[in-house]
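Mind looking over this structure? Questions follow.
Only one protein chain is missing from this complex, and each of the others stays in its spot.
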Amino acid sequence: MNPNETKITPKLVAEHGLKPDEYQRILDLIGREPTMTELGIFSAMWNEHCSYKSSRVHLKGLPTSAPWVIQGPGENAGVIDIGDGLAAVFKMESHNHPSYIEPYQGATTGVGGILRDVFTMGARPIACLNALSFGDPSHPKTRHLVSGVVAGVGGYGNSFGVPTVGGEVRFHTRYDGNNLVNAMAVGLAEADKIFYAAASGVGMPIVYLGSKTGRDGIHGASMASAEFGEGAEEKRPTVQVGDPFSEKLLLEACLEIMAKDCVIAIQDMGAAGLTSSATEMGAKGNLGVTLDLDKVPCREEGMSAYEMMLSESQERMLMVLKPEKEKEAEAIFRKWGLDFAVVGETTASTRFIVKHRGEVMADLPIKELGTEAPVYNRPFTETPKLPVIKATDVKAPMGIVAALEHLIGTPDLASKRWVWEQYDHIIGGNTFQRPGGDAAVVRVLDGPKGLAMTSDVTPRYCEADPFEGGKQAVAEAWRNLTAVGARPLAITDNLNFGNPEKPEIMGQFVGCVRGIGEACKALDFPVVSGNVSLYNETQGRGILPTPTIGGVGLLDDFTKSATLAFKAEGETILLIGGAPGWLGQSLYLRDVCGREEGAPPPVDLAAERKHGDFVRGLITGGQATAVHDLSDGGLLVALAEMAMASGIGAELEAAADPVPHAFWFGEDQARYVVTVKAADAAAMLEKAAKAGVPAQRLGRTAGHALILGSERPILISTLVSRFEGWLPGYMAGSAA
Amino acid sequence: MKARVTVTLKSGVLDPQGKAIEGALRSLGIAGVASVRQGKVFDIELEGSDKAGAEAALKDAADKLLANTVIENYRIEVMG
Amino acid sequence: MKARVTVTLKSGVLDPQGKAIEGALRSLGIAGVASVRQGKVFDIELEGSDKAGAEAALKDAADKLLANTVIENYRIEVMG
Partner (left out) sequence: MKSAVVVFPGINRERDMARTLKLVSGKEPAMLWHADTEIPTGTDLIVIPGGFSYGDYLRCGAIAARSPIMVAVTDFAAKGGLVLGVCNGFQILCESGLLPGVLMRNQNLKFICRDVYLKVERSDTPFTRSYNAGQVIRVPVAHGEGNYIADGETIAKLEGEGRVLFRYSSPDGIFDPNWNHNGALNGIAGILNGKGNVLGMMPHPENHVETVIGNTEGRGLFSGLVDHLKAA
């Protein structure tokens, strides 16, 4: 064993993000003082990002199985069966902290990482989504962050060659010092050719593939788990730079050797690079691993074992190859111009041994590195319930028409075209529903099947009531998939929260996770992959709790998917679901009345399911001509979006009782707007009544304006210019 | 006044462009290239003739816009 | 040996990036900028110590790849 070059002091331990009792645990586990390299390995494996030490006990409660789930959480990505021998492979992951420090490169490496997670499983990525949360538009850094993050998401996905088909963008002052970048990738694989991380067989070669190792992002994984202090901008570690070109080569090379049956196990090097990929392969396979760092391709000179083990250089993979296929695999990698080096082997010992320049730099029990990681059941306090705001107690500061015109041009509701037009959303030739609808729809191979995907969460609801907010995020994802006619199958969740050591933040986390679990159970919508990002705080102020839900659904015939644009004049517009008029935490209350208050709308999961199944039935039955679910902004905003997407207006004659602004802008859940041919309307209403689904006639499509009874008509062109104008105007530098 | 701001990547930061160019030069048969790092230059025309003022303005410009100081260094030359 | 190849746009060739940077500098309140043109630098490490040979190789590299001589000029400096 290499004698310690550096004395392990309490200060050094603290700098590695390890608490004194955690360090004691290490001493007890290995029975001696760790080497520097070992200390680095422990700090990488036992930080929040890799060990899920604060979240693990709670995540256990999430439902993760269903007959169609092939692989739930625990691998690089989740896998679901979509029939015809095919599987969809997907996951969402955050790159929040790096994107704040260097928005372009932070976003690129986030997208690169999630793509790697998906193709590591043997799937070709077919779509990406991105959920972005930024600070208040008037904050001096916001514009710069939006511009860099969006360019970075596009810069990577466009070059790599995967369409970015959906996502969301929100602004709130609570993200001022901590913007969120959550990237999701969806891939397609043959259901019986999924690749996993678990190694098997003793004496098998472990191969390093991809780009060379540099000093990038050393301690990135620990940084991702550290709260930003005031000096954060100075203390930044070397930033990782994304190289989509190398990753595209890595994709092609990996898929090529997987098709040739060379691979026993594969793991990408993400957070904590070589350390976590090597130990995971061994631990999952009940094997030991010995690495010889002299063989690792390095970009920089004189790298120490410590640096190599902690480097987070991108576009790298570790594989266990079938020994007889080594030459064949190497030839493929060389053809693609990538590094290929045998850097170690599997052993029977279940030890993780790292050698460098003839010395043993680490010798650790491989399983315990993972299983013995500290687990905390952190104290939490439940978020106090907020009072329910009665619609009758909310005075309307302006008329309905003025409120709509205002709302449609606010940062959260305005069109995000400026963002998604910077993303190649059509490459592949399979994008049937482009960004701008409820969910993106991508054809599967040559059809007729299609996959629908969406990402959703309403952080202000989660803050006001974590449990209901968690339910709502899942329900909205389920609803968006339903609104295009898809059968919702499974979700990936990306849980972004503040500092879990604060009981009230932990309370938000626990509440949201319970809500998510409850909704997943009720909707048969299991969690198959996910990611947790904690410590999103600056100077003691946390983000809004933001559990982003990425949902995937299946269409038997993608051409039958519904879109939100009105299709023709003279059709009947129906509201499916009731209209009680819930204004607490609504955008109307916040952005029109200036009040961020009250309990959020409750989510009745049984109603969600019943109403959604009814709407999906109308779509598959061919009766629904346009469908849109109701969410932010409520009914009138949804109608405006349907009108703007088509250029066709509507005459609305609903009674709007008892409080008109609550009727038009309330954010009650489990609701959709559906259009049907006028001749079908009566039958549809009857059908709804029979199914016990509240439904009512709102009016009919007509003209080029929205007309509400005797109110002044609102021209669609006026709405469009406000809706499309805000974000480009803001980015061009006009006032927030 | 003419000035030039040269922006280069800090050492240790990955330069995918440089790497690709290196490979291309090699396959074009250009011998002896050990490594390539790519940077940017900005040739700037300035009004007035206050050299010190110009330098200060350019430093401001480099910090705020021309260079990404997280990963890049810059150098300012005012030719006068 | 270290060398630098600087590639700049020929005068008269439109430079959308330079233009945009000009505008951005102005809106950042940086005064006195009359015009900006953006170019590239390549910092190249060369094997051996034959300065003349290196210059010839770099000229070849610039002509064949580093510059698009339809729109760009280049300059080679070998630092030795």
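All chains are identified by letter, namely A, B and C, in their written order; residue positions are counted from 1 within each chain.
Convention: a contact is a pair of C-beta atoms (placed from the backbone, for glycine too) under 8 Å apart; a residue touches a chain by one contact, two chains touch by 3 or more.
Values in this document were obtained by computation on a predicted structure and should not be read as measured data.
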Among A:Gly106, A:Gly154, A:Gly187 or A:Gly649, which residue is in contact with the omitted chain in the full complex? A:Gly154
Taking the entire complex into account, which one of A:Glu421, A:Glu596 or A:Asp657 touches the absent chain? A:Glu421
Considering the complete complex, identify which of A:Tyr196, A:Phe432 or A:Phe525 is in touch with the unshown chain. A:Phe432
Touch residues of subunit B, complete complex, unshown partner: 16-17, 20-21, 24, 27-28, 38
In subunit A, positions touching the absent partner: 151, 154-155, 158-161, 243-246, 248-249, 336-337, 420-432, 443, 447, 558-559
Go through subunit C and note every residue touching the omitted chain. 13-17, 20, 64-66, 68, 70-71
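To be clear about the criterion, only the chains that are shown with their structure count from here on.
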Centroid from C-alpha atoms only, then distance subunit A to subunit B, rounded to Å. What do you get? 36
Rounded Å distance, subunit A centre to subunit C centre (Cα mean): 41
Taking each chain's centre as the mean position of its Cα atoms, how many Å separate subunit B from subunit C? 9
Numbers and ranges of subunit A residues touching at least 2 other chains: none
Contacts with two or more other chains occur in subunit C at residues none
Which subunit B residues qualify as touching subunit C in the complex? 6, 8, 18, 21, 24-25, 28, 30-48, 53-54, 57, 60-61, 64-66
Help me check something: in the complex, which residues belonging to subunit B touch subunit A? 12-16, 19-20, 23, 68, 70-71
Interfacial residue positions of subunit A with respect to subunit B in the complex: 101-102, 104-105, 211, 214-216, 236, 238-241, 243, 245-246, 299-300, 313-314, 337
